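Note that one protein chain is taken out, while the other chains of the complex remain in position.
This part shows subunit A:
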Amino acid sequence: MNFIQIADVHLGAAPEAGRRDDGQREKEIWDSFYKVIDICEEKQIDLLLIAGDLFHRQPLLRELKEINYHFGKLSRTKVVLIAGNHDYIRKDSRYLQIAWSENVYPLFETTLHRAVIEELDLAVYGFSYDRREIREARYDEAYAPRDMKYEILLAHGGDETHIPIKKAKLKALGYDYVALGHIHKPQMLLKDYAAFSGSLEPLDQNETGRHGFLLGEITEKGTQIRFVPFAKRQYIHLHLTVDIEMTHGALRGKIKEEIEQNGTAELYKIILEGQRDPEIVYDIEDLDYYGNIVEILDHTVPAYHYEQLYERNKENLLGRLIGHFMECEPESIEYQAMCEGVSAILAAMEERS
């Protein structure tokens, strides 16, 4: 039996996508999701597992009708889904008001229960969130009864406030596979046994790396999982270290170059570090050539040889300023204050002469 596992799609979310974006990112997430369904049909996948947080917020009736329609069109694939901490089941949740297609097996109760799929000799176990946080380790005792040929646990959690999970305990449960959701970074928790598919599309500028879904196969011999990169865009962090020669123009050019190299379709977060020419100030607003920079952090400091300056100016204001802050941590506000103060005093001196 083969299956595709997705999780944390967060339909309805509109992540930061820079100046260029005009709401397309939100649509891209929907498109990605529908494309996965298309693949299920194309490849005639047996099972589609959705490990929670399909929606970013409470789903609307019309939204559910749409996805139910798409599910319904699948000729072979069976769909099993649970609700996560974002689209948790409330009393008035629309999840409960839809007449799901025949091939959809929702697990919307809030305690462990199962869906039996005779054609696949399979039972999928799981439960849905009924509130935003669950601090108990609810999967620790969720042992597989082993009365079906294949048993899969469909789970959502993995941090302190959302069902903490211990690898060892998970291993002891005895399933053929544990499909995990909630952590947005795809990762194999236990080789070919338990894995987070990660979010289908990256949802935040710190969710770098490739995103997509897991393709798996379960046979009598065991389970095999493979990550399939699929997301339309990536968030990329660019660390640039400047030096005294780097003018604003040069920096702008360098950033443009790096973006072209890494892909102008992707989305970027730029981190600037290093020591710059004290007279140069980088105009942050002007560095976004392609309109796809989400954030720029300027950690550069003016290049001064502080010890030297101190030695030469011990008696006067400049020396005292340096002396006052010299001992502070380089990342601290005090150190920054020293950099700013020194450059201002020296700049004022430059002006006078």
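In this section, contacts are C-beta pairs under 8 Å (C-beta built on N, C-alpha and C of every residue); 3 or more make two chains touch, one makes a residue touch a chain; residues count from 1.
Please note the rule applied: contacts and distances are computed from a predicted model.
Engineer: Looking at UniProt, which of "Carbon-monoxide dehydrogenase small subunit", "Transcriptional regulator", "ABC-2 type transport system permease protein" or "AAA domain-containing protein" names the chain that isn't shown?
Structural biologist: "AAA domain-containing protein"
Engineer: Per the definition of touch given earlier, which of A:E42, A:E102, A:E285 or A:E327 contacts the omitted chain?
Structural biologist: Here the residue in touch with the unshown chain is A:E285.
Engineer: Which of A:V116, A:A250, A:A265 or A:L317 sits in contact with the chain that's absent?
Structural biologist: A:L317
Engineer: For the chain not shown, which residue from A:K27, A:R57, A:R226 or A:H239 touches it across the whole complex?
Structural biologist: Looking across A:K27, A:R57, A:R226 or A:H239, the contact with the absent chain belongs to A:R57.
Engineer: Given the contact definition stated above, which residue among A:V116, A:L190, A:A250 or A:A347 touches the chain not shown here?
Structural biologist: A:A347
Engineer: Of A:L96, A:L297 or A:M326, which residue touches the hidden chain?
Structural biologist: A:L297
Engineer: Tell me where the left-out chain touches subunit A, residue by residue.
Structural biologist: 12, 14, 57-58, 60-62, 92, 94, 281, 284-285, 295-299, 315-318, 320-321, 324-325, 333-334, 336-341, 344-345, 347-349, 351-353
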